[in-house]
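Take a look at the structure set out below.
Every protein chain but one is kept in place in this view of the complex.
Moving on, here comes chain A:
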Amino acid sequence: MPGKVNRGWKVWILAGLLVLVLTGSVRAESVSVQVTPDVIEISSFYQGAEIALTGSIPAGYQAVAEVTGPARQERLMRKGRRGPLWMNVGELTVSGAPSLYLVSSSEAGLLTGDSPWGLKALAQRLTLGGQVEDREKAKFTEQFLELKQSESLYGAWPGGLQTSPAEDGRVKVTGKFWLPANVKPDTYKVCLIAVQEGKAAGRQCADLPIKMVGFPALLMTLAFEHAALYGILAVVIAIVTGFIMGYLFKGGGGH
């Protein structure tokens, strides 16, 4: 077994060196990215948050930035007409869909056509299953993207990144993204990609944790880990409030 493991490592190292030689002059470390703030906290007054991306790429390159959530399988209902009425007519699944996908670029053309970035490229990576025929898949993929865009969870801003020459001869990249209030607590990735002739030449990612804190976190723990207590508490609060309000209005009567 140890011999096998060693051989495996050697093959990987050789393959890595080969990739470095073939990809040429731009190395992965030639792209840098920073996200501010580096942690998003969901507290009682969270209404969504803006994140600012700052990075640098080699001179002469273009930039694409993506904010991506973990991919999961989505379960959806498709609607159809039966007689005069619209109803759910079947279930379908979408695999490989990130929970959040926001993308921006330094040049508008980087997110269109056969680009590997943007919503069109994302659509090609999605797999539809369940009660959907092959000829319907393009239509429902389009519908899925529309659904996500309507919730502000997917979005593309071609030309939304600003670039300017940096002192060290490189290019400074800045951009902003709005994270909607309905993002789920999780660890998201913010990636800056250096692009040459429409292809990724270098890439650097930063983790962006989004976590619930304070009262919302306490409530979630109570609701999921002490569900019965939470239910009784909800009822008691409602009854007490009802009585207090009733008592406060006692003098008013209604006779």
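Keep this in mind: a contact is a pair of C-beta atoms (placed from the backbone, for glycine too) under 8 Å apart; a residue touches a chain by one contact, two chains touch by 3 or more; residues count from 1.
Quick note on the criterion: contacts and distances are computed from a predicted model.
Visitor: Suppose you had to identify the omitted chain by its UniProt name; would it be "Probable membrane transporter protein", "Integration host factor subunit alpha", "3-isopropylmalate dehydratase large subunit" or "Recombination protein RecR"?
Guide: Per the UniProt record, the undisplayed chain of the complex is "Probable membrane transporter protein".
Visitor: For the chain that's not shown, point to the residue among A:95, A:162 or A:182 touching it.
Guide: A:182
Visitor: Against the chain that's been left off, what residues of chain A make contact? List them.
Guide: So the residues of chain A touching the missing chain come out as 42-48, 74-81, 84-88, 91-92, 139-140, 143-144, 146-147, 150, 181-182, 184, 212, 216-217, 219-220, 223-224, 227-228, 230-235, 237-239, 241-243, 245-247, 249-250, 252-255.
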